[in-house]
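Handing you this structure, nothing more for now.
The complex appears here without one of its protein chains, the remainder shown in place.
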Amino acid sequence: MFRPAVRRCARPFTTSFRQGRAARSYASASHPAFDWEDPLASKSLLTEDELAISETAERYCQERMLPRVLEAYRNENYDAKILSEMGELGLLGSNLEGYGCAGVSTVASGLITRAVERVDSGYRSGMSVQSSLVMGGIHEFGTDEQKQKFLPEMAKGKMLGCFGLTEPNHGSDPGSMETTARPHPTKKGYLVLNGAKTWITNSPIADVLMVWAKFHETGKIRGFLVERKDCPAGTLETPAIKNKNGLRASITGMIQMDNCPVPEANMFPDVEGLSGPFTCLNSARYGIALGTMGALEDCIARTRAYALERRQFKNNPIAKYQLVQKKLADAVTDAAYGTLAAIQVGRLKDEGKATPEMISMIKRQNCDRALSNARVLQEVFGGNAVSDEYGIGRHVANLFVTQTYEGQSDIHSLILGRAITGLQAFV
Amino acid sequence: MFRPAVRRCARPFTTSFRQGRAARSYASASHPAFDWEDPLASKSLLTEDELAISETAERYCQERMLPRVLEAYRNENYDAKILSEMGELGLLGSNLEGYGCAGVSTVASGLITRAVERVDSGYRSGMSVQSSLVMGGIHEFGTDEQKQKFLPEMAKGKMLGCFGLTEPNHGSDPGSMETTARPHPTKKGYLVLNGAKTWITNSPIADVLMVWAKFHETGKIRGFLVERKDCPAGTLETPAIKNKNGLRASITGMIQMDNCPVPEANMFPDVEGLSGPFTCLNSARYGIALGTMGALEDCIARTRAYALERRQFKNNPIAKYQLVQKKLADAVTDAAYGTLAAIQVGRLKDEGKATPEMISMIKRQNCDRALSNARVLQEVFGGNAVSDEYGIGRHVANLFVTQTYEGQSDIHSLILGRAITGLQAFV
Amino acid sequence: MFRPAVRRCARPFTTSFRQGRAARSYASASHPAFDWEDPLASKSLLTEDELAISETAERYCQERMLPRVLEAYRNENYDAKILSEMGELGLLGSNLEGYGCAGVSTVASGLITRAVERVDSGYRSGMSVQSSLVMGGIHEFGTDEQKQKFLPEMAKGKMLGCFGLTEPNHGSDPGSMETTARPHPTKKGYLVLNGAKTWITNSPIADVLMVWAKFHETGKIRGFLVERKDCPAGTLETPAIKNKNGLRASITGMIQMDNCPVPEANMFPDVEGLSGPFTCLNSARYGIALGTMGALEDCIARTRAYALERRQFKNNPIAKYQLVQKKLADAVTDAAYGTLAAIQVGRLKDEGKATPEMISMIKRQNCDRALSNARVLQEVFGGNAVSDEYGIGRHVANLFVTQTYEGQSDIHSLILGRAITGLQAFV
Partner (left out) sequence: MFRPAVRRCARPFTTSFRQGRAARSYASASHPAFDWEDPLASKSLLTEDELAISETAERYCQERMLPRVLEAYRNENYDAKILSEMGELGLLGSNLEGYGCAGVSTVASGLITRAVERVDSGYRSGMSVQSSLVMGGIHEFGTDEQKQKFLPEMAKGKMLGCFGLTEPNHGSDPGSMETTARPHPTKKGYLVLNGAKTWITNSPIADVLMVWAKFHETGKIRGFLVERKDCPAGTLETPAIKNKNGLRASITGMIQMDNCPVPEANMFPDVEGLSGPFTCLNSARYGIALGTMGALEDCIARTRAYALERRQFKNNPIAKYQLVQKKLADAVTDAAYGTLAAIQVGRLKDEGKATPEMISMIKRQNCDRALSNARVLQEVFGGNAVSDEYGIGRHVANLFVTQTYEGQSDIHSLILGRAITGLQAFV
């Protein structure tokens, strides 16, 4: 069940990005009014529960997260408390059933990512890893013991996870990974992991690391839950990677394993090959598709507010200029379209009718359009865009990263191309 | 043979787009398959009636229209029989209630335009004028006598209509029109119309011409139903405009009125100003938004087929090349997104929740994306694209026109910009 | 009247593009004026001879060609007299030395193509085939006898040529051609050609057909000059291809050879493989690069004139709108840049320093930018764009074809990519 706190949300949340909206007097009783914040009325597609969840998440994000993000981004300081706060609100692993998870719809879970990413894609990344990649993976592939052990604590945000797939030499092509799992030379019932993973969100702070490695018996990829507390000194290192161009409010690192022991009981029992990690990624990618719409919407709101306030040439607000209005119209359109597409795929997912290619499509398109429009909107700020106080430059930098991770857009193009033509063009 | 007619159907809303949460079974053994012709499963949003109507329309269009279009386009010959055939199938004015109209949902009527435009935008234009602009206008603004007189015959395609708004000097800005309606100097109960309208689809073959003119008493715009059979010689001319760059399978002309008499009973009783013609256009624009997706889908299907068959360089089908796959992936994505957006607005329209800006948004975006993708897909045909037999050049030429009529895209950008900012940028 | 002929002129290089430093006087009282027709003063890079040649060509094209093009395009009627008129003015094969050719600079020859393409890309295509592909090829690869026999008559436009490389199944990849040259079964000193060529500009009216075929002895590609007058009935057919989407003012056809006899003396003596046809294409592509700038400039001039005259919304010329001005600014910029690049490559060509990749670069970029800008400019005409009388739709349709022939842009991208990376990506 979703927690009671979530439902107690009578007071409508008002947040900085929503301020400055003029009273809509053109909304007479008879005519419905155009709402630039939801131009194609996507809200009409949501259940009451979903609306309530969305509102709770938005309120938390605007009131509690937003004030932290500027400093976090400047200094690359991720505040891990955020995950426990989200856990308290029931926002982690929210679409999973049982084990202390709320069991909400896929769309509802996407609305949470949208609320978080409206603040910052890095915060959303931190949550996606916990919720979709790690909790989702355990829920999908874990034994009941594994689920019992990890999920309730993770749902509360008291145990943090990370997801180790990408390696220094293998990004778009994880099937070529070099990390191995072999029998422990001395300890029965144990395997040892060797190899290195990189660009791993949350790895420096993770308690449990889901690591994908090639299994000694079969050469096939299997998944392992590495518990940091059980790793002897020198077998596991998770150095942070600093000086990032984007997602600076999230924490990223490596996973270096040197004969790192892991009990056989911490291996996923059945899943083999790339279908394991790809299933996890699929779920995370869904969250990105709806999440990036939040970032884009925040860019729109910030640009609109700036353009209405900023005056140039005969004291006109620059929002009056055709070139500015076109940028806004384009962005608002793409946000509206992307939201509808993500809702549709969420519904299909819950019905068991979604395919991985659908996820590729909305992940690619929504990241691309969010990035592209955010860049264009940034132009409206002129020289002021260079100041991080306006926030839009942070979104632009973040959105570029969302376009490259969990499947760079070109890779998704070729996944779609293969589905359309039946022909493989990766080589 | 086709179904006799579109059945009357209530406007039930599909459920899946709107459901909250549902049982998830995405780990089931049988995986759903990706369908490049409907990548985001928009079909799941349609009622059974809508699917049946769509199928009927598609079958008619592919079997009966398609074989005629190449010659029609080459020679600028519009076959007016098409409208009577469509009338027999119940496809004209299909979303209107009563007066011999089928009363289907807005989405269903859009699926019909999509089926027609999959063949040719010119054929769809001919139908849109009859269904949305003229029949829709009469249904919305006409007296009961006017409705009784015109709608049943028009629904059968036995009486043809055209819509006279645009003038030679007033396209994007119809409020400046010069056509006037003054009292008839001698004939009581009659007015005379003077002025010229241009780029009027169907004007040379129309039996009834809906003409918008400035009314003598008020200077405000009013609508008139001019019946050709009742016009004395020399008062009404409707010369065809030939040598068009696009929409050559439709017939276009002028309306020249020289003291053209029209009975007061043929004036719309209440509607005044631009809200009359704009309401009609709104309805037609909805049809264009879904219609152009049909044209784009046809471009995709033709390109895909060509790319799978055409072999270059070591006998590889060119569909295997990354640059070709990306073009297809982009087009398929835009078709899927545009279809969802149009369905959503159709649902809102039937619920009375659609705003004109929503229509501006989907008309603009779907025309723009259809055109842009069609042009890129055309590149796949290489030198062969220059031959009209491949059909795609025809779509490209047509889609450019759809982008410019019923509100050129820049105008819709400024309509959206005004709605977003509250500021007028038309100058 | 026009100058009798282009004078023979040495290839002097202009100085200003190459000068080091010069006295600066930019603070002088008399400010130089911006010229939208030559925004970066490319004229300053031309010699007096080149300016004179350009002027002669422009005057002929505007006064004699332009009045014919509308009907020619509508009806797909190519007036072959145009080539003899151009011959009289010395505009054919103008950059070749000797044999009755003018021997002007490469840039001068490009200025001629620009003048012609300012009227119509189809007319330019007809000239390019005669001048660059056929005369150029004979001049480069022919024996002295072949040159003496063909070039003087061709320079006068009294003998017409065509260039047969592309086959129905082999466009981008001509190396896979199927046309063969084998010893004549009975006639000594003769070969027979078998095969079909398609999309051959001028083939239906050509007197001499330069055909590329695989040679019996080596399997390598060789070039042959087929003289129509000497071909027995049934051995050579050149049916016209009608109903084209673009280049309708040029004539296009096939070449069908069924044991078509050709004397050994009509084979090029030395050139073997694709270097023969590619050398010819290189020369023609240069002409396209500068030629398409003429078409783009004409689009700019037409759009500017229309936008200054057309008034909407409070009687403002639409040229006053920001969205219109941006379209013009973009187009003018690309025209200016493309012109400079083409001049530079022309200079390098005359110095023996041009590489095929340079030609790929300017052919691709100038065609792409001309097409892209022409399409955007066409939007300014709104609904009127559909009328062929405004001319811009014709340019748009033509420019699409220039993008696909003589190396579709994607092919040139991969040629450039190969030159940049050293890796082949054609698969």
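By letter and in written order, the chains are A, B and C; residue numbering begins at 1 in each of them.
The criterion applied here is as follows: contacts are C-beta pairs under 8 Å (C-beta built on N, C-alpha and C of every residue); 3 or more make two chains touch, one makes a residue touch a chain.
The structure displayed is predicted, hence computed values, not measured ones.
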Which of C:Ala181, C:Met358, C:Leu371 or C:Leu399 touches the missing chain? It is C:Met358
Among A:Pro261, A:Gly338, A:Pro356 or A:Gly393, contact with the omitted chain is made only by A:Gly393
Contact with the hidden chain, among C:Val345, C:Ala385 or C:Leu399, goes to C:Val345
Touching the hidden chain, out of B:Leu323, B:Ala336, B:Val380 or B:Ala419, is B:Leu323
Per the touch rule stated above, chain A touches the missing chain via residues 74, 166, 169-173, 176, 199, 241, 243-247, 252, 311-314, 316, 323, 375, 378-379, 381-389, 393-394, 396-397, 400-401, 403-405, 408-410, 413, 426-427
On chain B, the omitted chain is touched by residues 321-323, 326
Those residues of chain C that touch the unshown chain are 16-28, 31-34, 36, 39-42, 44-45, 304, 307-308, 317, 319-322, 324-326, 328-330, 332-333, 336-338, 340-341, 344-345, 347-348, 351-358, 361-362, 364-365, 410, 412-414, 416-425
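The rule is short, and it goes like this: only the chains that are shown with their structure count from here on.
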Of all chains shown, the one whose Cα mean is least distant from the combined Cα mean is B
Here the gap between chain A and chain B, centre to centre from mean Cα coordinates and rounded to Å, is 40
So, in whole Å, the Cα centroid of chain A is separated from that of chain C by 52
Going by residue number, chain B touches two or more other chains at 320-321, 410, 413
